[in-house]
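Note that one protein chain of the assembly has been removed; the remaining protein chains are unaltered in position.
Moving on to chain A:
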Amino acid sequence: MPDTTRTAESDPTKTMDEPTGSTSSSSAHEVSPHLEPKPASETPSTETIFDCRNVDVLYSGKLAVAEVTAPLMKREITALIGPSGCGKSTFLRCLNRMNDLIPGAEVRGEIIYHGQDLYAKDVDPVQVRKHIGMVFQKPNPFPKSIYENIAFGPRIVGMKGDMDEIVENALKRASLWDDVKDRLKDNAFGMSGGQQQRLCIARALAVEPDVLLMDEPCSALDPISTNRIEDLMLEIKEQYSIVIVTHNMQQAARVSDKTAFFTVDLSAGESNRVGRLVEHDVTEKIFTQPEDKRTEEYVTGKFG
């Protein structure tokens, strides 16, 4: 597990009004024996970054995802897995209010982020997205130079400082700098798919978010590019909380600290499919001794 290498240094960005305590204890007491025991109060994993409480997502009044209650931990990689149509991507898009862009979408419940409900009336989704970055399934660089792709975000959010430096730092964090430092003015469309996706990660990191949401970031990439992105995720999780949707269970097992398994609830009929969170736990536990039978069937390949 990548977890074992993590240093238990104290969190420099710890905020005062963190909704920890009761919500995080549920995962703390389930830590499997395979993991190195950590002093609970000092490891980042005892702090929640998103405290989701009874989150429902509706499209045009129809329930799509129901009753997701889960604390997602700071500075951890949380993988969302499950069969197609189980609502894992929909749920991910709740976390930075991307669902607001879909006409007729409605989110109920609470998602507490740094003590604030993301769906409170006075919260501006644009401000939410400045703190919670996103990487999409298909690399979507802007049709501009590599440099301009990175600089776009810092410019629009009004970041101060030397833009060249900001761009260089972002590219370095996404371990792309050495590949592209001599062709920053080239169009990003000329890069390979894997490089484009790392550029998208660099672009998201350039605005210095707190969280990175990744929606199947490797599904369009070859195994080598996938590998590089996974390494990258493990590197940057020291500074960022990551939530990743993946169809690839090995990927979830390789990179994530916690795994949330979603499934499709067909009890209301085939035309009323509802996504539900079945189990959310330490990754190793989900894959070796899941509590729910449906999780076990899924991770062992019996269905899905």
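Throughout what follows, a contact is a pair of C-beta atoms (placed from the backbone, for glycine too) under 8 Å apart; a residue touches a chain by one contact, two chains touch by 3 or more; residues count from 1.
Here is the rule we use: contacts and distances are computed from a predicted model.
Asker: Mind telling me which option in "Succinate dehydrogenase hydrophobic membrane anchor subunit", "Phosphate transport system permease protein PstA", "Phosphoribosylformylglycinamidine synthase subunit PurS" or "NADH-quinone oxidoreductase subunit H" is what UniProt lists for the chain we can't see?
Answerer: In UniProt, the chain excluded from the picture bears the name "Phosphate transport system permease protein PstA".
Asker: With the full complex in mind, choose from A:52, A:176 or A:200 the residue touching the hidden chain.
Answerer: Of the candidates A:52, A:176 or A:200, A:200 is in touch with the missing chain.
Asker: Of A:74, A:114 or A:130, which sits in contact with the chain we cannot see?
Answerer: Residue touching the absent chain, from the options given: A:130.
Asker: State which residues belonging to chain A touch the missing partner chain.
Answerer: Touch with the absent chain occurs at residues 96, 98, 101, 103, 126-127, 129-131, 133-134, 136, 138, 140-143, 152-153, 156-157, 189, 200, 203-204, 207.
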